[in-house]
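Right, I'll just put the structure down here and ask away after.
A single protein chain has been omitted from the complex, and every remaining protein chain is retained in its original position.
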Amino acid sequence: MTAVSNQTRRTMPATGDTLLDVQNLEKFFPIRGGLLSRVVGNVKAVNDVSFKVGRGEVVGLVGESGSGKTTAGRAILRLIEPTGGQVLFNGTDITKLSKGQMRDYRREMQIIFQDPFASLNPRMTVSDIIGEAMQIHNLHPGKQRVDRIAELLQKVGLRPEHMRRYPHEFSGGQRQRIGIARALAVDPAFIVADEPVSALDVSIQAQVVNLLQDLQEELGLTVLFIAHDLAVVEYICDRIIVMYLGRVMEIAPSRELNRNPKHPYTEALLSAAPVPDPTVKRQRIILEGDIPSPINPPSGCVFRTRCRYAIADCANIVPELREVSPGHFKACIRDDIL
Amino acid sequence: MIPFLLRRLVQSVPTLFLASILIFFVIQLAPGDFLTPAKLNPNISPEALAALERNFGLDRHPIEQYFLWMKNMLFNFDLGLSFSYQQPVMDVIKPRIANSMYLVLLSTLLFYAIAIPIGVFGAVRQNSLGDKTINVILYFLLGFPSFFLALIVIYFILQVRSATGLDIPINGMTSNGFDSMTPVQKFLDIAKHLLIPAIILAVSDAAGLTRVIRGQMLEVMRSDYIRTARAKGVSERTAIWKHTFRNAILPIVAGIGGLLPGAVAGAGFIEVVFAYPGITPMILDALNAQDLYLIAGFTVITTVLLVIGNALSDILLAVVDPRIKVG
Amino acid sequence: QSAFVWPAAWTAEQNTANKRGGELRLSAISDFKTMNPFTSSEADSIPDRMETGAGLFTQDPRNDEFIPYMAASAPVVSNNNKRFVVKIRQGMKFSDGQAITADDWVTTWKIHTDDKVGSNSYDTFFLVGKPITVKKLDNYTLQFDFPQPSASALSIMSYAPWPDHVFGKAYREGGADAVKKLWGLATPASQIVSPGMWVVDSYRAGERTVFKKNPNWGDWNKDSRGQELPYLNTMSVRIVADANASLAAFLAGQIDTVGMRNADDLAQTKKAIDNGSLKAFLKANVSPQATSQWITFNWNKAGDPAKQKLFRDVRFRRAMSHIANRQAMVQLALGGLGSETYFSTYPIFKQQIDAGLAAGAPQYKYDLAQASKLLAQIGYTKKNAQGYLVDKSGKVLEFNLSTNAGNTVREQLGRIFADEAKKVGVKVNFTPIDFNTLVGQLTSKGENRPFDAILLGLSGGSNIWSFGSNVVPCGTNLHSYNNPTDGKCATSQEQLMTKLYYQGDAELNDAKRRAIGGQLMKAEGELQPVIYLVGGNYHVAFNERLGGEFAANMMDAYYGHRLQALTFIK
Amino acid sequence: MTTTAPANTQKKDKPLGQSQFSVAWQQFRKNRLAQAGGLMLILLYVMAIFAPFIAPDALSSYSTSNITRFHPPTPIQFRDPDTGAFTRPYVFKYTQQLNMDTFVNEFKPSAERCPLYFGVRGASYKILGLFPGNLHLFGTNKEDCSVYLFGGEDLGRDLFTRTLYASQISLTIGFGAVLITTLIGLMMGAMAAYFGGIVDTVIMRLVEVLAAIPYLFLLLLLRSVFPRDINPILALYVILGILAFIGWGGLARVTRGQLLSVREQDFVSAAKSLGASDNRIMWRHMLPTLTTYVIVTTSLAIPSFILLESGLSFLGIGAVEPYASWGSLLKAAQDGGLSSLNTRPWVLIPGFFIVFTVMCFQLLGDGLRDAFDPRKRA
């Protein structure tokens, strides 16, 4: 197999040129009710989220279920329309683009879905699925297209003859590869990988993670890698963004985050992951209770209801994301902890 | 709950409005009117016909007729006068609707009484010989146009009557001496008359519901919580009736509200064939006679009931399914 | 005053054992619509049934003559047969015990003739547009003034008197609207008052109406042995889905009598009788029915002059009569149990038919050769490749014939007619269409009316003067073959027929009137404006528990098989 | 060997490129009852197409001179009655006589024999309205001595012939109506889901209105609006149109619901993220998800239309003379009342065709539903 390719050198975050700049992104889902089904409330799925992603960088987005990771990822690609904020891609604010203009940008930005079963149209063959993107953008017309599809299949570790098969004839891991091939079909610069391995078994998960990493390095892709399992994210990402209840809690280089979490939520998240070593008996920080409702998030810091360091002020002040050390940001008012 | 009902009310206004327009003008579109047959009567002169037209308001423009009708309906709750009965529509159809309801309710009851056990049996013994046999029989019955089935049944009743002398009623809703019976006798008498048409109705349609129940049961039986129940050590009966069935009937419960307009709309051809004094024969006659307000009024009533029925369905579903909240 | 005695000859089976009580069980196919005699618009309605045994005069089924009934004696006629003074029998009471007096007749007349009420009897109180008036001379004397003499005078005067204390009161207080609001189906039976033999006992929508005998009626109605009538206690009318259902009910012994439509019904009944499950009286082909089926050709086709000319050609119409294979129609459409008809007078009115035949009224019977000959005379001699007759220009001899969809008998008649027509080369495009559309076409007025030919039927009519007031005279509604805007006759025969119609209608003497009718039939027969086809036969079937029926020779479609007053349960 | 190797455990047991339909077909093949139903339906349709050829007579030909009302079925004889030897198949000629005592029109076989021939020339016809012919599968070649396999009806027409011709209408009216219903339903549902807002509201209200108005009555009303003096066969198509016009509500509702939920599915998002146009998403991704639903509902809706048509015939507005449907034939039997049951039961045969066809459709529909049920697949 190909060894690790050295063709692309990674640039450090934020220092190099920024590919993606998300500013105050916001996505509220209206809740309707009442006599005339007026909007009576909002699910604040993503609330005032800002971050940058450098060209060629792999950034992780973690947080527990329902924290708004998927929503953020899709809003960035405008698969759902954000209700507020801006997404600058290569300097252009894509939230302002028309449908037609957006179509050109779609070539540049792709997504791999969490669920390898729901994200492939069960009525289309693999070649239809992968070829569709090319057809839309008129890439590789005619005979070339088949070759290109075959090439992509090989690249993700499938065989060309799989082209004629339907998704239900593949295992979960294989399906996820098809999803990856589809995303790669248009030669994108940026990929949102939305929990691409969460639905997979550990042994398959490793296969897919390795594949993603290879492709990223080989093609110089910029990746927003969404997950809730810090172990995987840490392994593959340069930087990590931690979200909780629609807000960013902490951003830091992955090694820094792992070694030196500055936010109580990150700390708890890290400690919660079970360590596959029976000899290590770690003291875990158990978060009490469940994630609150995003319709009525707690005032002030949204994490305070489960935070063991919470103080009275936490209920009053919405903590800002501030840089506590170079490249390390946190949204917590307390500096005396951790 | 109250806001829910209010919202429903608001939403139903356009429906009612559209339905009333549709039905009213479709009736008007049909050739001729209520007085057409009178024209063939050798004894009615054109002058008399004109007078009748004036009396019935048929000389006015249809749009004017519609607005008058609407006005009366909205402000006086008056559905208009039936031409052929010369009485308020409501008075005319009320007893008929009541009669239809007895029949529909009984047949619905029987319908469920037949379909539920068979459906459950089919699911529990999926693909067994019994399951398949019952299915084929039900499909066979389903294929009978109800009037055809009724004809055959009537024939057999006649045979039985003449062979045994049993007084099995073949049509109608009451026996001759009905008015001089005690209440209990009256009840039994009506029940006796209802039974056969109700059974025919129930049996000939049972296949549909049986299939739904069977499918629902199968689906629920596959669900995790049934396994949980079994893991607790509950008996097979409890697992099926308490855990599976209760969940399987949720969509059926939701359909119950839809029965309301159905009960009013009558049992269809069966009523005709059995000379049952329900609403169907009356409306068929009214359609033939183009008894404008009778038809339109009846439609308004069923539409209103449909709206109520739908709301009722939602409420019922919320009652039986704790996951659903009305509001 | 003495009671009216029902002649012993009116029944073949005397109730010598004086059986009383019991119920006469009948059936009807459509539900009752109202109990109000003034808004009721159909035959055999509740008021119709209640007024059995009410009316100034009644017809003797033996000879069709009117005899005083509620009238105490024959009327005193004056003013050139236009004024009738009638003494009313005294001591008659409504079912609620109130005396029946002249006021009741006057009120009833007033309400019927108020066009705001919309009574179906409105027209009976007018003669050629002029009103008949009714005046009360005293409590027991009425004076009727006719605008002109009328053969039907006694019949017209025999309307049922409805209680002035109910309807008159309402009418005076609230006018027509108040009358219309009375006696709906929801009215409690206790409020219903009847002048006749029956009064409503209970009504169950769509199921059954039960009538009980009017207790006061027997005071003035006695049988020949002086017993009060009726013998029966109650009469119930059960609503059934259709004729099949009433037959089933009859076979099951649930109703006492039923109409026999055809051989099937007879066969079923006979079978039930033979295998012992039913004890009933059955007699087939008792008489013809009082109905006719006919084909009318439209003379007002200004838009298609060729067709108009054709339809107006008497030879064409006679040819059409020759084409009508009436025997086949009886065999096929009526199952062999029917009668051929050639005149507008129903064959049941035997005396009139005989008068017509005596006067030389022609019958153009089935004869294809004759038809071909007549058509050749018009100019149709050549046939085209398909076998249809063509004129000189090569146009096929064809016309459209419609009837109302859903009436299988008429559909079959039309088919047979079309098939026979084809044999002589006439192309008949036969289509059943919607009844209302058909009636609209038939009754349309104008120079260019929207049909070629229509196959339809009429029923109703009386044995006094059996020609339709709305049919025979030019310009009337059902003068279906020729109905131009001005209502003028197109032919001299029509003029003659119109004249004869009014002449006969004003003739009080039965024999003379029938002679006039004979002339009319001759004129009509020769003109053949309408081709008469066939009519069904009347059969009698009733459960043997009933007694008091007519002698066999008295039964016919007009009078039925019994009088309810003399009927008893064995 | 650090990165992944391609999945090399090839499943050999299933053929490559197995589409959803071939999977369903495999499942379907295991369902004997459904297969039998399907097979019978195919036979019925073939029979309908070739009805003019199979039938010995024309749809509505009867003699008006020799009337054979309710001619009983004529058993086909194979043996010579005298010698007992096998001969060319023949039927007896019947004589009839109205018995004035019992009022039964009695048919009796006479001694005259009418041999049956295969491939006789007779009434001309067009198969599928295209291929003319006058060859009939079998017949007697005699005017006044025909073969009545199913007996005769009230005009003496051959019921077997009528039943065959009737199948053309009964079996297609459902198809046509369901086709139109499906198209309208899909279109309306798609429009409601796609445009949303006011279009959605209007369409959904309309569906509600159509649901509110008693089906049968609306049908009667609409039917009466159309003139009756048009060609009866055209009238049938009018009914068909009306049936379709009324029936689309349910499907529209389902379509709308399905599309709204599919819209949220990842594979639609995926197509969107690839830059697919709305049109493409609709036709390539969203509407095809309804295929199975449509197949199954169709197979179940067609029989209900057959039943409905029989109901309409019961009310006298179905197929009218000279055309016939099973429903109208059954209605004629119904009109005959008790006699149809006890003196000429053969007139009920068309009714059993209805029963049988509906049953076959149910079995087929059931089988299809099971076959397309993804959970049934391992």
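So that you can tell them apart, the chains are marked A, B, C and D in the order they are listed, and the count of residues begins at 1 in each.
Convention: a contact is a pair of C-beta atoms (placed from the backbone, for glycine too) under 8 Å apart; a residue touches a chain by one contact, two chains touch by 3 or more.
The working rule: contacts and distances are computed from a predicted model.
Colleague: Of the candidate names "Cytochrome c oxidase subunit 2", "Dihydroxyacetone kinase-like protein", "Peptide ABC transporter ATPase" or "Protocatechuate 4,5-dioxygenase alpha subunit", which one corresponds to the UniProt protein name of the undepicted chain?
Modeller: From the listed options "Cytochrome c oxidase subunit 2", "Dihydroxyacetone kinase-like protein", "Peptide ABC transporter ATPase" or "Protocatechuate 4,5-dioxygenase alpha subunit", the omitted chain resolves to "Peptide ABC transporter ATPase".
Colleague: Consider the whole complex, including the chain that is not shown, and state which of A:I286, A:A315 or A:I337 touches that chain.
Modeller: Of the candidates A:I286, A:A315 or A:I337, A:I286 is in touch with the missing chain.
Colleague: Pick from A:Q207, A:T222 or A:T305: which residue touches the chain that isn't shown?
Modeller: Of the listed residues, the one touching the omitted chain is A:Q207.
Colleague: Need a quick check: the contact residues on subunit A for the chain that isn't drawn.
Modeller: Residues 4, 6, 9-10, 12, 64-65, 171, 173-174, 201-207, 209-210, 213, 217, 228-232, 234-236, 238, 253, 255, 258-259, 268-280, 284, 286-291 of subunit A touch the chain absent from view.
Colleague: So that we can see where the missing chain sits, which residues of subunit B does it touch?
Modeller: Listed in rising order, the touching residues are 223-236, 243, 246-247, 250, 320-323.
The rule is short, and it goes like this: only the chains that are shown with their structure count from here on.
Colleague: Which of the two pairs, B-D or C-D, is linked by more C-beta contacts?
Modeller: B-D
Colleague: Which chain is most remote from subunit C in terms of Cα centres?
Modeller: A
Colleague: CA centre of subunit A versus CA centre of subunit C: separation in Å?
Modeller: 90
Colleague: Would you kindly tell me how far, in whole Å, the mean C-alpha position of subunit C lies from that of subunit B?
Modeller: 39
Colleague: Name the residues of subunit A that each touch 2 or more other chains.
Modeller: Not one residue of subunit A touches more than one other chain, so the list is empty.
Colleague: Could you list which residues of subunit B touch at least two other chains?
Modeller: Each of 30-31, 158 in subunit B touches at least two other chains.
Colleague: Contact residues on subunit A for subunit D in the complex?
Modeller: Listed in rising order, the residues are 1-2, 74, 77, 79, 102-104, 106-107, 109-111, 113-115, 118-125, 132-133, 136-137, 157-159, 161, 164-166, 168-169, 171, 173-174, 179, 182, 185-186, 207-208, 210-211, 214.
Colleague: Quick one: in the complex, what on subunit C touches subunit B?
Modeller: Its residues touching subunit B are 23, 25, 30-31, 33-34, 36, 39, 41, 115-116, 118, 120, 122-124, 126, 129, 180, 184-186, 201-202, 204-208, 210, 236, 238-241, 245, 248-249, 251-252, 254, 272, 275, 277, 434-437, 439-440, 442-443, 456, 458, 460-461, 468-471, 477-478.
Colleague: Would you tell me which residues of subunit D are touching subunit A in their complex?
Modeller: Residues of subunit D touching subunit A: 1-7, 11, 14, 16-20, 23, 265-267, 269-277, 280, 284-285, 288-289, 291.
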